[in-house]
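Certain chains of the assembly are absent from this excerpt, and the rest are unmoved.
Order as written gives the chain letters A and B; numbering starts at 1 within each chain.
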């Protein structure tokens, strides 16, 4: 589950309150004032490689493959940008950072862009510029081929007999009840335990990110099922420094072209590899965006 | 009916001609040159409240509730912005202004943003920056449960027997005939009279804004019906000063997140309250925008 998905995390953000954000805003402003006037678009081209802030421990977004190389949906988006800049998807340096460093590393200039399962929200938009969204995350219901209830319809029909595991936090009960109003809720301390409880039969479904459901079902279809219901969509975008429209325009155009234009193979390939999503049919004529 | 909907109003705008717009453009340019370089995003955060230009006499867009408080779709959008800035939807000061003050009050800095049923059009885009659209207005046909013809199909079938009331102006005839080519057209001097003529049976349908139809049907379903046909869509956007990409990016992100992201309750609630529109189903995965 991304760090942004649950209401607990959103609650934490809200708890930072206005004062904290004003403080961060002042930092952002200062950083902007100190920044060179040249667009990052020019600096990055001159440097000859792109510097991307991301993580390494959250499949299918950003994680290490068998050879220790970063892979995942966020990594794929970064490589599309590098290909757009240098005709070479590998001219990218990844800075592995904690999610808490996402905004500071942009505004101190440590990274050119952050691509790290980042939910677009107003508080962050005070401090950074977001790209167009490249994915809409959601919440979904993970079930087991050996479970009592496999589909959303079965879980709903089970009423108060259905048991749902979920990461513990203030909004966890509501998160479950939005999908399964009568279900028993089992709050657990880690995402691994949430999923393990479902596999061990202590819960009938694990309520987790849609991307997690798709990734687990894609990798191990013998162990996991998607119950077939998703809700609470959130927009994921790349984040950049503010006051640099050339850089934002460039990133948006590269994302648009990879999602809707003539070079969709990499975006489609990543959706397929990490989520099992089939390529979208794109119809020429009236623009799709 | 908004001040923008009818061709008469558009005609009036056109009648201002190039010279008038060049004059206004010069004012805008001068204002931009005198403006502080700091983004309004920073100034507004520092000030601690948002200043929004809007109106107070056009339900369901901006009007007073029983306690004299402003409410309506435009007001809801303003509160979403304030919540995005201050975690408090009420940290907004409304400047009640005539529609004619919408552009001047932006370019003199009197308000941070205008949210006042403002049709996005090229003439205005010369002088202000528009946000992403937050509603698509249209024209629709209001009928009565006691009327001779209640649905669009019945009105069409009635041919020259159908009588339509409409606000008088140069394009009024065409406005009716685009929907009902053979109908008799009754042009009246005020919107109240247009609707009253229909209720009194002197007209079979009142040709008015779709938002007006939805609002009246929502409030008093015993008195009003939506004949079920809408046409001539117009984009409504918020307007801001130009040359301030950080402020525009922020507003666009807040609107995007409220319309398509994880905090759609307020937008959906406003569409439901003011227009009777059911919440849109949002599907995670490939981004909807």
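The working rule: contacts are C-beta pairs under 8 Å (C-beta built on N, C-alpha and C of every residue); 3 or more make two chains touch, one makes a residue touch a chain.
These figures come from a predicted structure and were not determined experimentally.
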Because only 2 copies sit in place here, please give the count for the whole complex. 3
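Following the convention adopted for this analysis, only the chains that are shown with their structure count from here on.
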Angle, in degrees to the nearest 5, of the Cα rotation that carries chain A onto chain B: 120
Whole-Å distance, chain A centre to chain B centre, using C-alpha means? 34
Write out the stretch or stretches of chain A touching chain B in their complex. 10, 14, 17-18, 21-22, 25, 29, 119-123, 125-126, 129-130, 132-138, 140, 210, 230-235, 242-243, 245, 248, 259, 271, 275, 277, 280, 289
Touching chain A in the complex, chain B uses residues 38-39, 41-42, 45-46, 48, 83-88, 245-246, 249-250, 253-254, 256-257, 260-263, 282-289
